[in-house]
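Here is the structure we will look at.
All protein chains of the complex are present and in place, except for one that has been dropped.
Per-chain numbering from 1; labels A and B assigned in written order.
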Amino acid sequence: MRMIGCVSPPSAGSLHILGLDAATHGPAIRSRLGVVPQQDSLDVELSLAENLTVYARYFGIPRQVARDRAAELLKFVQLADRADSKVEPLSGGMKRRLTIARALVNEPDLVLLDEPTTGLDPQARHLVWERLYRLKQRGVTLVLTTHYMDEAEQLCDRLVVMDAGRIVAEGSPSQLIARYSSREVVELRFGLDDLAGPAGAELVKALEPLADRIEALPDRLLLYTDDGDAATAAVAARSIEPTSVLVRRSTLEDVFLHLTGRTLVD
Amino acid sequence: MLTTLLLRVSPRRAGAVVERNVLVHRRGWVVLASGFFEPLLYLLSLGIGLGALVGRVPFAGESVAYPVFLAPAMLAVQAMNAALTETTFNVFGKLKYMRLYDAVLATPVTPLELALGEIGWCLARSGLYSGAFLGLMALLGLTPSGWAILAWPAAVLIGFAFAALGMALTTFLRSWQDFDYVMIIMMVMFMFAGTFTPLGAYPAWARPLVELTPLYHGVTITRGLSLGHLDLAMLGHAAYLVGCCILGLWVAARRLGRLLQP
Partner (left out) sequence: MTAAIAAPGRGALHVFAYHLIGYRRTWWGTAFSSFLLPLIYLAGIGLGVGGYVDRGHQLGVDYLSFLAPGVLAATGLSIAIDESMYRVYSQFAWDRTYEGMLNTPLRIVDIVLGQLAFVVFRALVAVTVFLLVMAAFGTVHSGWAVGVLPTAMLLALACAAPTFAFTATQHTDSSFAVLTRFVVIPVQLFSGVFFPIAQLPAGVRVLAWLSPLWHGVEVCRSLTLGTPRWWPVLGHLGYLALWAAVGLVLAHRAFRRRLVV
């Protein structure tokens, strides 16, 4: 993200952003970017409106234009009534929205968002998503990184799955689901003892013919199949009795876990 | 290398950095005012109170009243203090804790523009102090010579030198603990850079050390102007300070770039 923002030089290869070489045109590229960093870097010594106007001045935007844009953007992120308040008392969601407004102050062609809703409560996340969706509607290109698959599903037209710095898959959310997962998933929950050791292995073996693919977790078995109800009936027919059964649609989360593995990466 | 970098600086963007500080301090005038009061208090206490016990001290072949001797030194000290507190404490806070510069450098502003902007603000501020302090000195009858008016730009030069050095120094600081060292440096210069006593009062071995400090050169200039003793050596002292400016700026811009754009 820092490299695309032209703050860090490319570590290897060449990098072109908006048709310009990142290594030589840093300031020119940055003037057309909006950046929403992972950690808020708002100016706590200034009011909300001043945060925007001062930031606009860094782009060389004339004072009056900066003031008008600040007012307009505060309205857009629904903070107009707090314009003269300081940053510190704001909630996490408000700070995020202010940061997003700040990233828009130069009317950028491209907005970089680094995990824009990490750490926000559900209401605040939905508000941020809704605002970002509006931006998308206006034709602004958004590049965002996220760990939340629901966020990616909500916002992205095209999505790239990265694992340990490499691209492992690419496409629209529905394409990726179609390519790397089945239509439905049956989650069978068992007691921890049932799935441990040879008993667990036997269980998986018994269920194997019923699904395209089986994922064994310590407390659950996931059956990837195109018809969840049929698979559920087949499980019952074999008199296997899980403590609970859940049939759901396959999500990006399944794609992600399938592609990058379940081992915990810290 | 510095000159080619300087040619690419946009005054408008560096100016935006200054603007931000002006905006912040419009409200914090108490803190601003205190930067002016501190040296004044030292002048009243040590110059006039203690000065009554000191009597006269030798300067350039004659003897001058202690407050007259001390006042121009306090002018230089004030320029140093204002510049160093701004570019060390405040800049460090913005650099490490407020993450302000991360945000600034995501815009077209470059590290050198950022450094120049911070220094520019710092000079505006210390210039304001110096002017007020010099006016007060004149009111108290502590400026025997008309040349004293030139002590104002001299104080700004002193401020520039310390601001540049301070910026450079800040890029090497790791935590607030390290500020103890900054305080030691400031305090030692304040006490021993020919501020309170003429250079001749120091033991012979200490004099070259005193002459090494930028503050000594600053004090020599402001004192010479305030007392109307002008000589060519002053150009040498000024050149030393200009050297400090260049060195500080060069190091600061390089290190800031490396710190913030790894």
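Convention: contacts are C-beta pairs under 8 Å (C-beta built on N, C-alpha and C of every residue); 3 or more make two chains touch, one makes a residue touch a chain.
This is a predicted model, so every value here is computed, not measured.
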item: In the full complex, displayed partners of the excluded chain; value: B
item: Omitted-chain contact residue, chosen from B:22, B:52 or B:209; value: B:52
item: Residues of chain B (touch criterion as defined above) contacting the omitted chain; value: 28, 30-31, 34, 37-38, 41-42, 44-46, 49-50, 52-55, 57, 66, 177, 180, 183-184, 187-188, 190-192, 196-197, 201-202
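As a convention for this text, only the chains that are shown with their structure count from here on.
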item: Partner chain A, residues of chain B touching it in the complex; value: 10, 12-13, 15-17, 19-20, 23-24, 98-100, 102-110, 260-262
item: Residue ranges of chain A touching chain B (in the complex, touch as defined); value: 5, 7-9, 26-28, 30-31, 33, 35, 37, 39, 41-46, 50, 54-55, 57-60, 102, 106
